[in-house]
Structure formats: structure tokens, C-alpha cells
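Below: one structure, written as C-alpha cells.
With one protein chain withheld, the remaining protein chains of the complex are depicted in position.
Order of writing sets the chain letters: A, B, C and D. Residues in each chain are counted from 1.
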Amino acid sequence: MSILSLHNVSKAFGSLTVTDDVTFDVPDGQALGIIGPNGAGKSTLFNLITGNLLPDAGTIRFDGRDVTREPAMRRCLSGVGRSFQIPQPFEKLTVFENLVVAATHGRGLSETEVTGICAGVLERTGLLRKANEPAGRLSLLERKRLELSRAMATGPKLLLLDEIAGGLTDGECKSLIETIQGIREEGVTIIWIEHVLHALISVVERLLVLDFGKVIAIGEPSQIMESREVREIYLGIDV
Amino acid sequence: MAAVYSVRTRTAASTFAFVVALVLVLALFAAPAFVSRGLIQDLFFILTMLTLAQFWNLLAGYGGLVSVGQQAFVGLGAYALYGAVILGGVDPVVSILLAGIAALILAVPTAFFAFRLQGAYFAIGTWVIAEVARLSVAQWRSVGGGTGTSLPRDALKEMILVEWIGDLFDTRASAARDILAYWLALVLAVLTIAGIYWLLRTKRGLALAAVRDNTEAAKSVGVDAGRMKWLVFLTSAFGTGLAGGLIYLQKARISPDAAFSVVDWTAYVIFIVVIGGIGTIEGPILGVIVFFILQNMLADYGSWYLMVLGLIGIVVMLFAPRGLWGLISEKTGLQLFPVRRRLVGGSLKGREG
Amino acid sequence: MIWVDTIVQGVLLGGLYALFAAGLSLVFGIMRLVNLAHGDLIVLGAYLILVVVTVLGLHPFIAVLLAAPIMFVLGWLLQKIVLNRTLGEDILPPLLVTFGLSVVIQNALLEGFSADSQRISVGALETASLPVGPVTVGVMPLLTFLSAVAVIIALNQLFYRTAIGRAFRATSDDPVTASLMGVRPDRVFATATAIALVVVTIAALYLGTRANFDPSVGPARLIYAFEAVIIGGLGSLWGTLAGGVIIGVAQTVGAAINPEWQILAGHVAFLLVLLIRPQGLFPRGG
Amino acid sequence: MNALLETRRLTANYGDFQALFGVDIRLNRGETVAIIGANGAGKTTLMRSITGVLKNQADQVVHDGVEIGHLPADTIMKRGIAMVPEGRKLFPSLSVEENLVIGGQHKGGSDLGDRIDSIISRFTGAPDPMELAQGHDGRGYWSLDTIYELFPILRERRDNPGTALSGGQQQMVAIGRALMSNPDVILCDEISLGLAPIVIRDIYAALPKIKETGASVIVVEQDIGQAMAVADRVYCMMEGRVTLEGRPSEISRDDIHAAYFGAAA
Partner (left out) sequence: QGARIRIGYVTPQSGPLAAFAEADPFILEGFEATAAGANFEVIVKDSQSNPNRAAEVAQELIVDDEIDLMLVASTPETTNPVTTTCENEGIPCISTVAPWQPWFIGQQGNPGDPASWQPFDYAYHFFWGLEDVIAVFTNMWGQLDTNKSVGGLFPNDGDGNAWGDPNVGFPPVLNELGYTLTDPGRYQNLTDDFTAQINAFKQNNVEIVTGVVIPPDFTTFWTQAKQQGFTPKAASIGKAILFPQAVEALGDTGHNLSSEVWWSPSHPFSSSLNGMTAGELAEGFTQATGRQWTQPIGFVHALFEVAADAMSRVDDAGDPDAVAEAIAATELNTIVGPLAWNGAGLPPFAARNVAKTPLVGGQWRRRDGGGYDLVIVDNQTAPDIPTGGSMEAIEG
């Protein structure tokens, strides 16, 4: 059964079509990677799935319901969690409070019920030390980790991750991969946009390639990586 | 193996502040026994302006809704009270509740309209709605139309509790009425501050802060930003209506131009909040005291007073946009009404954020 | 017949409102500045013209030519020294600062000129009228309306045909990128306010000749001016004229039904337009 | 040899957030330098600091031997440093031609405001904008005609609103707009972003012509291949720091990967 399915979804900004007739399914519990050049429309696709943007055409179904016109907040409640590519922390709140907002509102729980959940998430993502620090003071890497943590705190069934591995050292990258693997094993479906391919490929079962808003390939990572087209368009560097 | 965590909000300063506040409130309750009537009236003025300022601050400082139309709720609340007393024969003290309810009722269509507008448009839209309310009330002949009217003296005389207070303090009825109004203002102000503080400490308060920081992100973590706006707007309207009713109960005379005055009930209130420090509970408290002192020192200088007031507003906004409390808390880190939730326990034991 | 007259007079009244609003529209359109002191600046302009008229004994229409450059410089300094510091995402600083300014101007005028009603006299022109078809039209109201149209044409020419207008539009779109083009936004804003105050001076002439003024009459008209700007749509000068006319006609038609509804009708027209088109009738680039 | 443009221990902050940590780059006269790096590495922030959109210490940016870190953006532009901003940033209220014209409207410290400020500066001791902008009169090869020659399609669309164009055409307008002031230095931030390869080729084809007229160029690119192809030297940034510098021929793909992503492939 697929938890998410997009059917002929399109979105344009003025004359620029950023999402062009996109159709795909994500089976429950799967991890899907999305790659594509800068400006291909990857983040826009996320915004359409989360409801931060509404599509011009097409339908989006989540968890068996048509959510095409649902506002972002409703979709979050029904289980769509996301991270932003450009981190969007609540800067005046502490890291912990950032998570409390997500956990209380995203799951509909009371504040006392979520303390443990939030602390647990922070432990997993390694941000616990910074729990009481205002989010505005975090470095870029910490902000990205906060994005991941906050998305996890909403208790998602579907987790959308937008470029969270850039700029990590080897060790950090490994532990990030472990964290994401862990989330997967709990049964959470994951869609991950990432330029750091080795990290992506070690997690996802399927890869979707986006170019100019169009899905140009979707399938087994190894197959996709083999295809000449993808290498040319995406990597840019001749190998 | 799971570590045990808990959340702490209190600080040493806030505990101290709480005790001081408690003593202060008790002292204020007892004040009529040992201070002059003039002081009671001054305190009434301070407390009602404080209430208005807290609600405007809730609206603009926490909810991001910069309204220039709060006089609509003051005026409508006050007129509802006069209508109930004059036409319905309801006891004035009971009518204060009706004032709040009337303001709440007006707030619903106002919000439907004004929420379609953003920023400056919102501000001007609310102002126009307040004008419409003023002009409409000015057509209400049975409470005097554009002329205005006074509260019937009988109703004032027979007001509940007045006699009891008169006996208690052995004063004339007019002084007893002042004391009653003062106590009501004190209750209203304390409940307002406590209520707003409580709201900020709940998950809704946290969501309010999140929406203010980043609306898109807040929506993405399940915060219903639209409902927060409604909550804040309706609450402010209700509280502002109560304050309006109380203010005009004490004045005993009303006219549309006075009750819907944008200068008295919105501009001065904005001035108080901004001087004190927007987006904090402490700010309006400080602001109202400064405003009161300025008014007392300078009011006899007529137009010079207003000029100075205007200049102070300009200077504070330009050079200390976070107000006096902003300056103080920046220097000292002081917070009397802390809302910051600190995670303690587990491996964080003993560490302070 | 009466209805024709009512509408004609409403349109002419709309010209007055549009004139009040044109400067506001310019400033609001370019820098989203809500200037609550605009009405008081008009009154200030009227006093300035009055002083020139009394001291130099000039005809008001000539006195304007002298007052306008003074107001231009005043506007420039005001924006450069005070208002530029208030611009930004947050609408509160401009709101509070211009409100403070409004209080300061009003009371300074009160100190300087007392609360006496004043009027700028244009002699026989005041009561002159022209028969236009079935209705008689006052010469001054007609001049007011034509001046409003002329001001809007002139501002449009400035806006769309000159280098400075290009800089206005570019800065309004994106001040940061404009500064990369060698445009200095704070200067552009200062120039815009300076020009707005020239328009204010023209509005002041008609305010001062139409009826009495005293230091306190500014704010009462401010709200109509804002309504005209918002109805017209952000940054559209012709829209502002249309907005003024809508409010003017709504007022006279409302009054013809019952004078009680006169001012209310203007506000209600405003609310109705916004209910249907929250972005106004002719928003620029919208 | 003196660099034409140089940053020295350049730092930049957005509020509490530090985005640049002591960046040193230099651009020699006649050179093309590419800056690469992942999203959020700080490339755009670097461009904004050089052009004065973000304020810095005076000595953190040096142009032609003059410290310019503290100057406002318009004065820096009048010194001859033009920018093609990320995301093109055309003015939607201006037509294509007006977008171009405004780029050349203010060159050298010559407008009335500058003259007034220059007079005022004599009394207040403030920096004199006329003096600071001296040495660049903005005259040169580029004019509306030569830009239409370079990008003929723009002549056809001259009266359209800038935003009604395709992405590639918009990018051409943005480049033309920067050229209109005949700058010594032109900074291009991600000019290939979101464009089809064929369009990218067209745009990069203009680069030699631009260099011919005497401008030195900094390009910011995420497309590493493109960057390598056009640059004399490359800087790679990560997390607000320069992590790699060199000539394209001298750097290996692994170096880039390490510098770019932090982790080895």
C-alpha cells in the first residue's frame, strides 16, 4: 500500500514551471531518495507535499486521503513531517522549545507528555547539549540538525528531509545515516533530497531524478546511478 | 536506562518577583483603607490603562496583529453597559460583563473582515471599522446619539456593594463607588496579567511565539496559525470591552467621540506599550507608570505636554525600539515573568542553559 | 436631476480626497510607509501658505509656488533624518513615529497660531460657479478636481518617464538590488517624501480655501485619504483618484438619502471594496 | 602585484548567526575566479559583503588599493563593481529596457545627492562619496546597443516587463544590467541556476566578450564542471570558510569532493 501518491502534479511560478506533471507513489515504510540539479524543483515538490504550497493541477493523496487542498498544519497532524533546506528555526525559542512546539501541536499532546519525547529526540540527534540555547545562536550544522529533530518531534509517518548531510565530516555523516536508518526501522516512510550521494544511497531503496520539474527517472539506486543521462545532468562533472 | 527529564520555568528572580507581586496585590487591595481618594482614582486610571495595554500587547506584541481600532471595543463595551443600565435596568456592575460580551460579538465580524488584510492594511481596516462603530452608535438615539448621555444617578446609588463599601470605610457613596471601581479594575488587571502569563506558559503561548518567529515553519509542525489569530483577537476584544465598560462606569458620562477616541484608547495605549517594551508582560507595566508620571508632571502645560509626549514616543521608537524594559532586561537579563522552558535532568543534570 | 448633481458634486469632492491622498499614495506605494502625520502635514502646508499670503501679500496661487519648495526641503529632511529609520518589515515603528509627529505638529501649530479658525481667501473665486449642463459647478471645486487630475498625470509622468521614477519603482520593488544599481534607497525615499510634500502643499491650498482650518482638522481627513489609497490599490495613482471619487460619491449619495449616512457611507463603500478586492482595485503589477 | 579586489579575514553575521569566518580571496586584474561550494556555504554572503549590501570593517574589503568594506552599496557600485545577483532579481515594475537602463543610470559619483553629500562631508568629516567613487566614470564599450548585440533576443522583448521573460532571458537582462555601468569587476552569483544546459552554454558564451572589454569576473557556481571550465582560479567554500584554492588543472576531483561535501565519496 502506498502512503503517498502524486498524480499529475504541476506548479508554476509565473512563467516558470517548477513542477511539471509529476506522478509517483511511495509505498509505506519505504525510503525514497530525490536527486536533481539545483533549481530542478526538488524543494518545491516538498512544499507541495507538505501543503506549504498548493499545486496548480493534479492530486496528492496521503495515507489514503486526498490532501491536495489541505493546509500544511492539517497535513502535519495527519503525519507529514519535514525539514527545510534553508533551516527555519524559531529563532527566539530554545532548541528544546522548538521541539516542544512541534511535539505538542504536531501530535496533539499536552506539554507534560512531550518532555520525554523531545529529550529523546535531542539525544538521538546529538543536540541535547544545546537544548536550552536559543535556536538563533546555532551554527548552520546545528540548525540542520534542529530541522531534523523538529521534524522527528512531530511524530511523522512520512518524513521529508531536504539536504541535511551537506558539510558533515565523515564521522558525523555516519552517525546521521545511523539515525535515519533508525527512524526507518521504526516504520517511518522517508523521502530524502540529498546531494551527498553516498549517504543517500546507503539509506534509500529507490531513487527519483528530477530535472526541470520533470521526473526523468525513478528506480533502483544502482540502476539510476548507472544511467548516462543522470550522470551527465546531475553530476555535471565528467567521470 | 531512560534518563528522567523535567522542565523548569521558574528562576530565582521570578520567584522573588512572584512573592513581591503577591504582596503588592494584597497591599493594593487593602489600599482604600489607608490612601487618599485621589490616589485611588489615579490607581484606577493606571490599572485600566494597564489592562488595555496588556491586551493590545497581546494582540500586537504576541499575535503580530497591529490594530489601530481597539477604541471600537472600548466604546462598544461602554455603550453596551450604558444601554443595559439605562434601557434594561441592569445593575452597572453586572453590566460590565455584558460590555465584554458586546465587544466579543463585534470582534467576530471585525475579524472576518480584517483578517483578509495584512500589515498596514490591517491597521487601517481596523481603524475604519472603529469609525463605523462610532458613527453607528452616534445614531443610537435612546442613549443620546451624538450628544452622549450620563448614567442615571439612581442606578449608581443602588449599585451592588456600594453601600457595603461605604459602611466598611465610612465614606460617602461617591468615594465608595470609586473604591468599588478600583477593586474591579484591580481584579481585571490582575486577571489579565495572570491570564496572559498563563496563556504564554501553555503550548498555545509557545505556538504564538513560534508563529511570530516563522509562520511557515510553525504551520509545518502542526500549529494552526489562523486559530491562534482568532484566539488572540477575540480575547483582546473581550478584555478591552470589559475595561471599556469599567472605565465608563467610573466616568458615569459617555459620548461617542469620547468613547471611540482613537487617541485616548489606542494611541496612548500604543504609546504605553512601546515605551515600556512591546512583546513582554513587564513592558506595559513599566510603560503605564512612565505615562502616568509624564501626564501628572506635564498635563498642566497643555500643548507643550502633548508635544513632549509625541517627541518621547518618536525618540523611544527610533533609539530603543524594544522599550525601557528591553533596555533593562538586556543589561540585567532580568525576567519577572519568565516563559522560557528549560530542560533539566538526564545528562543535563545541574547544567543551566 | 438632483441625482446628477449629487454625483457630480461627489466626483468633485472625490477630487479633493484624491488630492489629499496622492502624496500618501506615492509614499505608501514606494516604501509601504503608513504616514499618520499626513493630514497634519497638509494643515502645516495650509499655515505656510497663509503666512506667505499675509506676510508678502501674495495671491494664494502664487504663494503655493513659494511654499512648495519649503515643503520639499522639509519632506526631504523629515524622511532622511527621521522616517528612514523606521522602515522595515515591522509596521509599528512608522505608525508610532508618525503618530508622534502628528501630535507634535498639531500642538506646535496650536502654540504658534492658536486654535483660531483660519482661511485662505481667494476672493471672488471662492463663490464663482459655472453652469455645466443641468448643474452648476463651483469654480474652486472644479479647480480642485482638475488639480487632482493634473497632479496624478504629473506624478505618473514622473513615475514612468523619468530616471527618478525608474529609481522609485526599482527601489519599491527591491531596495537591496536597487542599491546594487547605484541607487541609494534612503535618498530615493527622501526624494519621494519631498515630492509628496509638494503635493501636500497643493492639497493644502484647496483645504485652506474650501473651508476653515485650525491645527486640529488634519486627522479627520487622513482616514479618507487612506481609504482612497487602499481602494485604489497599492502604488496605483489613477487608482487613488478612483478611490477618492468612490468615497466622495458614496458620501454625497449617502447624504442625499439621509445626511446621517454621509460619512458612514464613505466608510462602508471602503469596506465593501476591500471585502470584494482586498488588494484594491488597480494594484500595481498585481 | 596588487590585487584588483581582495577580501581580508572577512567575517559576516546575520544577527546572532555567523555566516563567514575570515574569508580571504583575491581577484587579479583580467582574471576570472570561480567560487564553488554547497548550498549555504556562504558564497552569496561573500558577494553581499563585497558589494556593500552587508556592512563590514573598512579593511576587510580592498578594491584597487582602497578600503571599501564600510561603504554603502551604491558607492561601491559607482567605483565600478557590479553584481548579477542570485535569483536574477529583475525589477518587476520595470520593462526589460528600463531594467537595463537603470543599471547604467548612476555611474561615478555624479548624481545630485552625491554632490550634496560631498559638500556636507566637508563640514562633517564624513566620507566624501564623490571622492570615493572617483576613478570610474562608467564610460566604455557597453551601452544599450552593445548589449542588444550581445543578447539579440532582448531587443525584441525590450518593452516586456522583465518578469515575463524565460529564466534564461531574465538572466541575460541581469547580466546586461550589470554591464551597463561598464564595471571593472563583475560578480555573477549562480547565473546558471535553474537553466537548461543549452541556455547555460549561451550565457557562458558571453563571458569572453565581457572579459574582452576589460572586466575581471568572479562567478559563483554550484555546477563544478562549468566553474572549472571558465575559471583561471577556483575557491571552494564550506561552512563560511575557504577550504580549497587553486587552478582548475591542479585540483583533483577528490579534492573538490572533500572540500565541497566535507566527507569523502
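Here is the rule we use: a contact is a pair of C-beta atoms (placed from the backbone, for glycine too) under 8 Å apart; a residue touches a chain by one contact, two chains touch by 3 or more.
The structure displayed is predicted, hence computed values, not measured ones.
Put simply, the missing chain touches B, C once the whole complex is considered.
Considering the full assembly, B:G144 is the residue among B:G63, B:G144 or B:P321 that touches the omitted chain.
Although one chain is not drawn, the whole complex shows that of C:I62, C:L77, C:A115 or C:L275 it is C:A115 that touches it. Considering the complete assembly, subunit C touches the hidden chain via residues 2, 5-6, 9-10, 13, 16, 107, 110, 114-119, 121, 123, 126-129, 136-141, 210-214, 216-217, 220-221, 248, 251-252, 255-256, 258-260, 262-263.
For subunit B, the residues touching the absent chain in the complete assembly are 36-38, 41, 45, 85-87, 135, 138-139, 141-156, 172, 174, 177, 251-253, 255, 257-258, 261, 264, 300, 302-303.
Quick note on the criterion: only the chains that are shown with their structure count from here on.
Listing every chain that touches subunit A and subunit B alike gives an empty result. Touching subunit B and subunit C together: no chain.
Among the remaining chains, the Cα-based centre furthest from that of subunit D is the centre of B. Averaged C-alpha coordinates put the centre of subunit A at 51 Å from the centre of subunit C. Centroid to centroid, with C-alpha atoms defining each point, subunit A and subunit D lie 33 Å apart.
Counting partner chains per residue, subunit A has residues 91 touching two or more of them.
For subunit B, no residue reaches two or more other chains under the stated contact definition.
Taken as a contact graph, the chains are arranged in a single closed ring, with each chain touching exactly two others. Chains touching one another, given as pairs, are A-B, A-D, B-C, C-D.
Put simply, subunit C touches subunit D in their complex at residues 163, 166-167, 169-170, 172-174, 176-184, 187, 284-285.
Interface of subunit B with subunit A (complex): residues 2-3, 5-7, 202-203, 206-207, 209-210, 212-214, 216-225, 340-343, 345-348, 351-353. Taken in their complex, subunit A has these residues touching subunit B: 50-52, 71-73, 76-77, 81-82, 84, 88-94, 96-98, 100-102, 104-108, 110-111, 115-116, 118-120, 122-123, 128, 131-133, 150-151, 153-154.
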